[in-house]
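Shown here: the complex without one of its protein chains, the others still in place.
Up next, chain A:
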Amino acid sequence: MSFDLANNGNDKEDRKYYDRNKGDDLQISRTDMNMLIMNYLVTEGFKEAALKFQQEAGLQEPALCSSLDERIMIREAVQTGRIPDAIAMVNALHPELLDNDRYLYFHLQQLQLLELIRGGRAEEALAFASATLAEAGANDRNALTELERSLALLAFPDPHASPFADLLLPSHSQKIASELNAAILKMENQEYTNPKLCSLLRMILWSQNELDKHNIKYPKMTDLANATIEKPKHGRRL
């Protein structure tokens, strides 16, 4: 009782914020969570994981789109550096895609260039860049900057230790693979080309941004991956 009284003032203040350690009226059903995860697996093309998850979570047969198998193979090809294969598969699946989205095509070719650089085949890399990538670079400012960054890797004895080493990380090819995946889904008139989980996280970032703009103090999620929430420092309250 006395504890309650002592903390009364503080308590009131804290109530204004959502306390994630407390149970409350905002129930989120398990099915909703599962559906979000399933949506993530399907749109990102994790087919086996999706099927496994469906079994374990006891979900209904997921609506796998027709191109799921192809998309998985294309993603694999991109992430393992078999770019010509990936391009050939995309062309077989959607012949108009890479003609319509030249920037995406450039990104695939850039990956190819990076593969050559990674393999230390500088001569070939230069020949390849001037034969194919130069065209995209001449038409698009963004592409030109990215091309320059990629070719700059050649100037370093150890590209992995250069300022542009990020291009050689797997995360770069993963990013392009997702870009390609989204483009294919868009081509197939899918409603959402990005996983819905992705949009939810975006929404959090957006609202935090808006709050920051108005200089409002609130418990901020600083690390999305772990959902870490930092308490607000003193300031204007919500």
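In this section, a residue touches a chain if its C-beta (ideal position, glycine included) is under 8 Å from a C-beta of that chain, and two chains touch if they have at least 3 such contacts; residues count from 1.
The rule is simple: contacts and distances are computed from a predicted model.
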| item | value |
| --- | --- |
| Choices "MMS19 nucleotide excision repair protein", "Armadillo repeat-containing protein 8", "NEDD8-activating enzyme E1 catalytic subunit" or "Trafficking protein particle complex subunit 2/Sedlin" - which one is the UniProt name of the chain not shown | "Armadillo repeat-containing protein 8" |
| Residue of A:Glu76, A:Glu135 or A:Glu179 touching the missing chain in the full complex | A:Glu135 |
| Candidates A:Lys47, A:Arg102, A:Lys196 or A:Lys220 - the one touching the absent chain | A:Arg102 |
| Touching residues (missing chain, whole complex) on chain A | 83-84, 87-88, 91-92, 95-96, 98-100, 102, 105, 109, 112, 115, 124, 128, 131-132, 135, 189, 191 |
